[in-house]
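Heads up, one of the protein chains got dropped from this complex, but the rest are sitting where they should.
Coming up: chain A.
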Amino acid sequence: MNVLKKLRHDWILYVMLVPPLAYFVIFHVIPILGMRLAFQDYRIIGDNVWVGFKHFEVLFSSPAFMNVIRNTLIISAMKMIFGFPVPILLAILINEVTQRHFRKYVQSVVYLPHFLSWVVIAGIWIKLLSPSEGAVNLIANFFGEPSIDYMTSKAHIRWVFVASEIWRSAGWDSIIYLAAIMSISPALYEAAKIDGASRLQSMFHITLPQLTGTIVTVFILNLGFFMSAGFDQVFNMMNDSVISVADILDTYVYRIGIVNGQFAYSTAASLFKGVIGIVLILGTHFTSRRLTGRGLW
């Protein structure tokens, strides 16, 4: 069949593609092209004026922007260092549970927070950490420690981000490791048992090494989102007293763009983030593919 004949034969397929493609063009392609605003000055009436790299020059000479980048990197790194190992550990522990009902109970409960919005989670954590009535401070008081207002403390807020991220995601993120563990051949464990290995030894000498491939993949893919640092979380948990240590790129873009109305300047900041993000995502995708055969798509 030649091309024309094929097109005529399957014309209805192309008609079916029109609504989804039209959606992508209007709501995705057009705003992507709209990112050119980063090189323009915004005009309410008439055409925008091209200004070259003006906004970027202002951006990179602004101490506020540098601080935002530093916060983004620090918060991302903290989450990576302290948050990343938790789901691996959790999966290994869940795998040790042989009693079916208890295992199911644990899994059902630890997956739950993943489905709550960050508005809800921030609400829960604000209550949990309240200096007067929050459970955490009441327990601290019981042991004779004074209350700490974690949400407004510059020294603590980033740790609150790390902890609440673990609370929300560790359970759900353990699924992928659990699936990998279950595909490990039982023969390995049987052989180890015959050799007299304890449960703990099996965990560290069989389970963990067998997981390396999955761990590397997940780690690399996570790197792709390093510049995001979790907008929804920070946005809902941040307040004016901790803004200097909590403000990240995305919250900054929102504030100067939507709140202050500096559309072009804010777009420049988000384009900067977007470009680094794409380099990271493409870089990690191809690295991951080469190393482990698994990519983002």
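Criterion: contacts are C-beta pairs under 8 Å (C-beta built on N, C-alpha and C of every residue); 3 or more make two chains touch, one makes a residue touch a chain; residues count from 1.
Simple rule for what comes next: contacts and distances are computed from a predicted model.
J.: Name the absent chain by its UniProt protein name; which of "ABC transporter", "Tryptophan synthase beta chain", "4Fe-4S dicluster domain-containing protein" or "Protein LplC" is it?
T.: Spelling it out: the chain absent from the display is recorded in UniProt as "Protein LplC".
J.: In the full complex, which of A:F65, A:Y150, A:F226 or A:F263 touches the chain missing from this view?
T.: Of the candidates A:F65, A:Y150, A:F226 or A:F263, A:F263 is in touch with the missing chain.
J.: In the full complex, which of A:V51, A:L128 or A:L223 touches the chain missing from this view?
T.: With A:V51, A:L128 or A:L223 as choices, the missing chain is touched by A:L128.
J.: Looking at A:V51, A:I148, A:V162 or A:I176, which residue reaches the missing chain?
T.: A:I176
J.: What chain A residues would touch the chain not displayed?
T.: These residues touch the chain not displayed: 3, 6-7, 10, 12-14, 16-17, 19-21, 23-24, 26-35, 37, 90, 93-94, 96-97, 102, 105-106, 108-113, 115-117, 119-120, 122-124, 126-128, 130, 133-139, 167, 171-172, 175-176, 179, 198-200, 232, 235-236, 250, 253-254, 257-258, 263, 266-267, 270-271, 274, 277-278, 281-282, 294-297.
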